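Below is one structure. I have some questions about it.
Complex shown without one protein chain; remaining protein chains in place.
Right, subunit A next:
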Amino acid sequence: MIYKNKIRTVWMLGLVFLAISCDSYLDVNENPNNPEDAPISGLMINSTYESANNVYRVGDITSNYVQYLASPNPGSSSDTMEPVSNSNTWFNLYNVMTDLSVLIDKAEEEGAGHYQGAAQVLMALNLGTGVDIFGDIPFSESFNFETVTPKYDPDVELYGNVMTLLNEGIANLQGETTAELGDDDFIYGGDIDKWIAFANMLKARYMIHLKDVQGYSAAEVLTAVENGFQSNDNNAKVNFFEQSVNPWFNVARDNADLLLGGWISEQLIQALDGTSYDAVDPRLKLMVGTTDDGEFVGTENGAGRGNAPEQGARSTLIEDQYYTSQTAPILIATYSEQKFIEAEAAFAVDKARSYQAYLDGITAHMNMLEVPQDEIDAYLANPQVGMGEAAFTIDAIFKEKWIALFLHPEAWNDARRYDYQYKDMTLPANLNSGLNGEYIRRLPYPDSETSRNGQNVPSVTLLDRIFWDAE
């Protein structure tokens, strides 16, 4: 019996020993590939880079709606304003906002006020971009995993968040910091003054959206403009890299390789080649390519290329122009855009200032494209362009801003506020019959949301407007 008991004791001891050693033996699940924490600098690098990419991603959707681009295929849903699911763009907007949310909290913890401020400005940019295309979106229940089905906040309230973020961002950028931005900032390389100007420029952009709704103040817009960009040198942009080329360059290169895309709308060609306006724009040849015969020929939106071959018979984006070189910048906000905001805000209160801002806006864009001075002068001297203060209309601002915002998503915000009233702009062929002969007013919610968060997704049609888009 004693022997048996001994065996039992040894056995039990063995089990206990095994159980204890198990605990540490099995404690090997910490991720060896991805750290559980990231430095604020690393988050800033990715956020600046991806914010620029988001401008491209949204611009890629809206450029067909504002008829910069046209599909080579007939009835293409991008041209005909069909409900297209933009799950990838939605994901990327939230992916950057998630990182920014983490960055803001961590920077605050570490007392890195400049990181916090810059992150708030970028958060305002991405949030504003999301609201302008989708309207109500999740935000107040986002990022912290409170729920797997976050509710949608009203667009008008989210604009309040955008303004708060920009104001707090400016305050933080002006305040103390324990860490300085530097090469980890792909937009300004750590220049805080430019960040503050950028925040003000964005305030002007989001306030001018409100022109036709309650709470708009021209004076506030003009104040923001005054604190905003002073020249093209202040432009918010990310220059691309040889290892990671500009996405519009990719479109141009793919098109050359017969993966068709980046075809120019007939609308844009005709607006610049003297057809719609009695002025030939010197920027046309710097922005788009020609046919094999050296001509500028656009493609009608929604109609496709008809019998034209895949190459050589239409204008498309081509490699190595200002917008389409390998290392070309993606422009987030420009001095010329700000000048046109100034022109629009001042139009009713100070027309002389408005007219001058309009001319400055054209010049700024032309300088950016390096248009020779004599061609700039000639263009501004054309009575269709430099019509004088008396004959100057709001239409001129929208037309020139549309050209200066080439490929930028802000153009669609303008187009909707302006009811697409650009001269000679017509509805695309094969228009989505659900639109009853009207232009698209918003994007549908993406399939990823309707399948994952269906109960919260608001029911909307493509004719339901964003709150600032007054009828």
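Quick note on the criterion: contacts are C-beta pairs under 8 Å (C-beta built on N, C-alpha and C of every residue); 3 or more make two chains touch, one makes a residue touch a chain; residues count from 1.
Note that contacts and distances are computed from a predicted model.
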Which of "TonB-linked outer membrane protein, SusC/RagA family", "ATP synthase subunit a", "Succinate dehydrogenase" or "ABC transporter permease" matches, in UniProt, the chain that is not displayed: "TonB-linked outer membrane protein, SusC/RagA family"
Touching the absent chain when the full complex is considered, from A:94, A:263 or A:277: A:94
Residue among A:39, A:111, A:215 or A:372 that touches the chain left out of view: A:39
Contacts of subunit A with the absent chain, listed as residue ranges: 18, 22, 25-39, 42-47, 49-50, 90-91, 94-95, 98-99, 101-102, 137-139, 141-145, 147-150, 183-184, 186, 241-244, 258, 307, 448-449, 451-456
